[in-house]
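Only one protein chain is missing; all other protein chains are in place.
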Amino acid sequence: MALFDTDELVLNMGPQHPSTHGVLRVVLRLDGERVVGSDVVIGYLHRGIEKLCEHRDYLQIVLLTDRMDYVSAATSNLGYCETVEKLMQIEVPPRARYIRTILAELQRIASHNLWLGTHAMDIGAMTVFLYNFRERELVLDLFEDYCGARLTYNAVRIGGLPLDIPAGWDQKVRAYCDLFESKIPEYEELLTHNRIWKERTQKIGVISAEDAIALGLSGPLLRGSGVPRDVRKDEPYAAYADFDFDVPIGTLGDTYDRYLVRVEEFRQSLRIIRQAIDGLPEGPILGKVPRLIKPPAGETYHAIESPKGEIGFFIASDGKSITPYRFRVRPPSFCNLQALPRLIKGHLVADVVALIGSIDIVVGEVDR
Amino acid sequence: MLDAIAFYTLAALILAFAIAVITARNPVHSVVFLVINFLAVAIVYIVLGAEFLAMIQVLVYAGGIVVLYLFVVMLVNLKRGPEAHQDPRRQTGAGVGLAVAVLAELTAILAYTGRNPLPAVVPAASARGPGGNTEQLGWLLYTTYLIPFEVASMLLLVAMIGAIVLARKVD
Partner (left out) sequence: MSAYFIAHFLLIFLVFNMLVMSAAFMVWMERKVCAYIQDRVGPNRVGVEGLLQPFADVLKLLMKEELRPKAADAFLFTIAPIVSAAAAFTAFSVIPFGSETTLFGLLDRPLPLEVTDVNVAVLVIFAITSMGVYGIVLAGWSSNSKYSLLGGLRSSAQMISYELSYGLALAAVIVLGGSLSLRELVLNQTGYWFHVIPRWYIFLQPLGFLIYLTAGVAETNRAPFDFPEAEQELVAGYHTEYSSMSFAMFFLAEYINMVTVSAVATSLYLGGWLGPILPSWLGWLWFLLKVLLLLFFYVWMRWTLPRYRYDQLMEFGWKWLLPAAVVNLIATAALVLWIG
């Protein structure tokens, strides 16, 4: 029997809140500051991209994929283009595949930079945020050198690449790799062995391997729980089969493990980029692509490993029109966000922001 | 003269805010008036030359205990109809009885001191050494009034343990 009559406090976090990473809305039911229940409300950034794609031709869709996960646009470009290539069975020349890999890995670093910065800031470590943005800037500079854009790149074409790398770009990438490698310890010094950071992240939002699989999680969230699933390793695409790299996994599946996994991915990405730059083959950058892209009737699903998890594209073509009959994305942010109510239950308000950050969502991709 | 003016002004303030405490409709306002009331009492102590007591009054009552009051009042849902107060006159009898008792006690004390006047108290202000009257207070508490002091602290301890026992969740 309860001695005192207590009420739950309903706290509406978002859609305008500094830590919900865009326009996510979480309705929290609190007992004191402890979360007893929550509803995640999405859709504030819904632009109907999937439907829009069914009314655009295949080349125009690349531009739309930029606008889904706008902090790692090149990954979405790559995932879409490879899906169409799979549907039309287009062979991509090796040089294009290598450059695509470099772009994807640079993009992974930039996305993780943004994640680490905002995640650390959610937990109050402001300085880490600015350090990360300092290094992310360098990646954006590299992308600007390559394609002229800094956020929405439109960097991949069906069958290859629109542009070859500019002269001296490979040297710049190499210099960047060396520089960035020296910066990772700076983040780790501020966080990894920091007692406050550990107390804020260890044993917070634990999710077991079975639960992670059952919830359909992917990416660092799944690997943090100890499941060594990485599309780059398990179903290699682009040129990943040619490179040596490890898939870091966590043990407990808490916020700290997910942090460690992502920091290790920084290093592995650098490893891949270095191998790709060293072994960059000569040759054309665009394969044999028909002038009018009109895939044969049929449907296909293809997934790649985005910084946030497994991003998959499903395209159905009726073989008659120049637009997809059905276009559907499996966005990692959306699928991973499903875990949020389970993760935050029983934790405190302060942990809610840490856990939203830990999932690494981009609302543009959740809502599409 | 100046002392008298100060005293009567403060006394008026104390009474006014004490009335405000029980008449304010909003409990949070009540608590705020209570704080002002305590501060005014602290000033009375300063006028009497008892700085230490004044500061302890502010520190313990105004700064400590009332914050806890505020804490509780803020947490309680004030919008709900207070079922316990459905009959406003249900405690009138007890209230009147208590008031009469207090009045009788005060009259008795007045009558007693009127007949046998107390020895003149050394004014606190003149007894101030380098440490103010803090030291004297300490001496008195630990010599003459040792037993009441210890009894009072015992009482508080019992209350604290009782509160913990009440608040502890039964697992």
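Letters A and B mark the chains in the order given here, with residues in each chain numbered from 1 onward.
In this text, contacts are C-beta pairs under 8 Å (C-beta built on N, C-alpha and C of every residue); 3 or more make two chains touch, one makes a residue touch a chain.
It should be emphasised that the depicted structure is a prediction, and the values quoted were computed from it without experimental measurement.
One of A:33, A:164, A:242 or A:318 touches the chain omitted from the figure, and that residue is A:33.
Only one residue from A:58, A:80, A:197 or A:313 touches the chain missing from this view: A:197.
Summary of contacts with the chain left out: across A:104, A:121 or A:222, the touching residue is A:121. Summarising the interface, chain A meets the missing chain with residues 9, 11-12, 17-19, 33, 120-127, 130-131, 134, 190-191, 194, 196-197, 199-200, 348-353. Taking the whole complex into account, chain B touches the unshown chain at residues 26, 28-29, 32, 35, 51-52, 55-56, 58-59, 62-64, 67-68, 70-71, 74-75, 128, 130-132, 134.
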